[in-house]
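Only one protein chain is missing; all other protein chains are in place.
The chains carry the letters A, B, C and D, assigned in the order they are written, with residues numbered from 1 in each.
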Amino acid sequence: MDVYELLSAILLAIGSFLLLSGGIGVLRFPDVYSRMHAAGITDTLGACLILLALMLLAGLSLVMVKLLMILAFLLITGPTSSHALGKAAWKSGVKPLMGKALNR
Amino acid sequence: MLSHLPILQVILPLLAAPSCLILGRPALAWGFSFATSAAAMLISMLLLQQVWLEGPISYFLGGWEAPWGIEYRIDLLNAFLLLIVSSLSTVVLAGTRQSVAAEVEANRQTLFYVSWLLCLAGLLGILATGDAFNVFVFLEVSSLSTYTLISLGRDRKALWASYQYLIVGTIGATFILIGIGLMYMMTGTLNMQDLAQRLPVVADTRTVFAAYAFVIVGVCLKLALFPLHLWLPNAYAYAPSAVTAFLAATATKVAVYLLIRFSFTVFGADFSAMDIPLHQLFIALGLIAVFSASLVAILQIDIKRAIAYSSVAQIGYMIIGLGLGTAAGLQATLLHLFNHALMKGALFMSLAAVALRMGSTRLDDLAGLSQRMPLTAMAFVLGGLSLIGVPLTVGFISKWYLVIATLEMGMWPVAALILVGSLLAVMYIWRVVEVMYFRDPPASTQVSEAPVSVLLPLWLLVIANIYFGIDTALPVSVTADAAQALLGWGK
Amino acid sequence: MLTVTTVTLLLVMALALSRAFVGPTVFDRILAANMFGTKTVLLIAVIGFLFGRPEFLDIAMVYALINFIGVIGMLRLIEYLEDENRNAHEDDV
Amino acid sequence: MLVATAIGIAVNRDLLSVVMLSSIYGLLSANFFVTMDAVDVAFTEAAVGAGISPLLMFTTMAIVGRYEKLPHRWSLSALVLVSITGALLLVATMDMPAFGAPDAPAQQHVAPRYIEQSGQEVGIPNIVTSVLATYRGFDTFGEVTVIFTAGVGVLSLLMIGDRATKPLSSHLLKASQHKILRIVSKVLIAPILLFALYVQFHGDYGPGGGFQAGVIFAAAIIVYTMLFGLDSARQVIDQGWVRVMAAVGVLLYGAVGVVSMVNGGNFLDYDVLAKDPIHGQHYGIIVIELGVGITVAAVMVLIYFSFAGRLVDRGHQDD
Partner (left out) sequence: MTDMLLTHYNYWVVMVLMMIGFYIVIAQGNLVKKLVGLNIFQTSVFILYISAGKVSGGSAPILDDAISVYSNPLPHVLILTAIVVGIATTALGLALIIRLREAYGSAEEKDIQEQNQC
């Protein structure tokens, strides 16, 4: 097992873990905003790590360029859609849970 | 160029449609569509002649031979139907300009003609192709354009009729798709002739049985065979009059063709005959269709709707002939295909003329029509007589052959029931005749005879009704050979 | 390791799906759909490597694109619907 | 998961969630297609099932309203009918060849020729493209016609082109608030269009082709329309022109067929387009894929414009 493969395996593992935690967060958190928090952050980082891992596997080639493009695309669109989502939710009058409501 | 006829038949209207969209102006679009349709008719005549003299033609699209590429295969059966469809389209189109101008909004007329051409191309494509999947593609071309044409009717109910038809039609098409898929899984081919050769090997598997069932049910949905007919009366009643005339004369014929093609060519006469209950089922369904639809037709207030129900009844006759499974029965079905196209074309065109002048086809509004529009009323009566099956009209010929065919099989009750069914037709036609001829017209309205451009094609159809009722040589000999060929193919 | 990632992705997809079922607000569902889309992109990419045919990344790219467009479309629609509701309420008053 | 999603769709009464679930359903089935090796299909299903059709449904919903009114009752007759159909399919599966068996009839008769010889006969690596474009090129012609027909149908149903441009409605002005979205999309639109071109011309070698490219191209324009308003999008792309392009695509495809007929081959026989059959095939495929792409892109844009046009109109009625 050479260094690249090892590295990519580690990255994949971390990425998977992040995604899984995000998934659980989305299911368990109490309201839209906290769920968004869970999903948005882990999504972007997890995806980055996994794509990086794949890039290491691919080596220098067209495939790597494509992966880079996907990465760039996800990096741009992910936060943007989270932002749009939050804004729309806020505007439509969904209030974040605060204080006592959280303890219920 | 002569060897390219089979494909020209289909791509001519297909390519004319987008050109028509670019042309823009409705008058131009109409002229262009008419010219295209007439050209298609000429081609189909040449094709029929060629097939008649030299036997079936195969045309390999893209130059790839049959099971790998798509094949167009013209034999007597589809050459005959190609002629029916293209000539009816031409004749109806000739008389539609005013009626379309009156019933369809000005800015939609070009699109109307574009859809018409697409529909024509789709129907011709279904007829000409020898490839099962290609059937599905062109079925959808014709269906989608049909939905559009129906939705262009003035009444808002036309939209609803169109939506209903869309749902039913798509379910039907998807069923056909499932059937084709199952056939492909069992044989590995999509070409009809190839299927016919390879299916007998696996014929007794349940998969093939299910494939057959799916295809048949799918086609019957399109065909509006009782009890799957509920979409048809609405669709026909609320579509623009010209569209009704076109669809009634052609679309159901193509569906019957598909039924024949799949039952006899693809699955082979032997396979169809194996399931004896199926044949009896066809006969029973056909009879129920004749009676229930005729009875409902008698009760209708709107004549267009009544005649639409009568279409369901007439389809019943065709299915009876098919269900007999003999050469004579098939011949009767094919004859009735041709004749029904002629008479329904004439009836709906005369109704289109009425709608153009009166703005309605309700029975009450037609009082005394014979004084206002004598030629149109006369045409309707002659068409109606043909529908009933009076001697010297085409209707008589096909009923005659059908009765003979049933008697051949020793099915006396069926023959008797067919004749009783004709009596029902007398009733709904008579109601109209009574109102048109024996009631005084309301004094208030002034209505003149339909314009010559409508009357000319209308009477052309009426005369065809009578001519082919007297000189039966051509259709009878063609259909006899076609029926023989169908039964012989499977062996 | 690729296999493990694939399984994890499928698991997360199932989680997102259940969130889409449960709701309760529209935004939860959109969030879930968006997340589901991202996971699909990754899944396709990983599967491509797993099957040894990484040319299929094009598909992953299309997914990413479609996902983004879909989310924007949904949000615009909701905004529009809410504008309409507000207008309707103003009419009531 | 597919089944679960489908049930969710059946049970849910909020149409918005239904459509969202159906979008997820589209993605899921696309995933399934990838594992079944059908990459081209997955490509298309993703673009259509998860992209275009939910978008159109959303737009429709903005017009017709979001909730189902009537509580749903189980309909016995429907259940019976569905069970019969299901049973029929169940019967069919009994005698089916096992899943994935290489000796099933479907794998035996026609297909091997495509796999073994398309490399020499057509000369492009993507077998799906070569079957699609040459062996069954006429089906694809039919497919383009279907799309064109749908475009004509939608246009005739939702006619808007001939009315004078209306002033921007309040709804559209609000779009200006989406500053971040707008900037991001502006940055993205150019790469998306480029990507569409890549998919268009790379279809010979990898998954992709005219249809997918057309959809992606249209998607870029739809994003623009959503964020900048219909009127400004119409200023960039004239609707009459789109109409003509839809027709041109079909005609281009047909023209290839006619030219091959004039050159002495059969309709759509690309061998005769150049001196050497392989080159002829190449030219033929490139041109017809272009035709497909043009028509699809034009029709999709046309359909979306028509839908969105109704949205704007209704906004006016409400004001």
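One rule holds in what follows: contacts are C-beta pairs under 8 Å (C-beta built on N, C-alpha and C of every residue); 3 or more make two chains touch, one makes a residue touch a chain.
Every value quoted in this text rests on a predicted model; they were computed, and no experiment measured them.
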Chain not shown: contacting residue from B:Ile84, B:Val137 or B:Ala332: B:Val137
Residue among D:Glu121, D:Glu143, D:Asp271 or D:Glu289 that touches the chain left out of view: D:Glu143
Interface residues of chain D (partner: the chain not displayed): 2-3, 6-7, 9-10, 15, 18-19, 22, 25-26, 29, 32-33, 36-41, 44-45, 48-49, 52-53, 56-57, 59-61, 63-65, 68-70, 72, 74-75, 78-79, 81-83, 85-86, 89-90, 93, 96, 98-102, 104, 106-107, 110-111, 114-115, 118-119, 125-128, 131-132, 136, 139-140, 142-143, 146-147, 149-150, 153-154, 157-158, 205-207, 211, 303, 306-307, 310
In chain B, positions touching the absent partner: 133, 136-137, 140, 144, 147-148, 151, 156-157, 159-160, 162-163, 166-167, 170-171, 173-174, 177-178, 181, 184-185, 190
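Quick note on the criterion: only the chains that are shown with their structure count from here on.
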Hypothetical removal of chain D, resulting connected chain groups: A, C | B
Dominant interface by contact count, named by its two chains: B-D
Touching two or more other chains - residues of chain D: 181, 188
Chain B: positions in contact with at least two other chains: none
Touching chain combinations (by label order): A-C, A-D, B-D, C-D
Partner chain D, residues of chain C touching it in the complex: 13-14, 17, 20-21, 23, 26, 29-30, 32-33, 36-37, 40, 43-44, 47, 55-56, 58-59, 61-63, 65-70, 72-74, 76-81, 83-84, 87-88
Residues of chain D that touch chain B when the two form their complex: 88-89, 91-97, 104-111, 113-114, 134-139, 141-143, 145-146, 148-150, 152-153, 155-157, 159, 161-162, 243-244, 246-248, 250-251, 254, 257-258, 261, 265-271
Touching residues on chain A, where the partner in the complex is chain D: 69, 73, 76-77, 80, 83-84
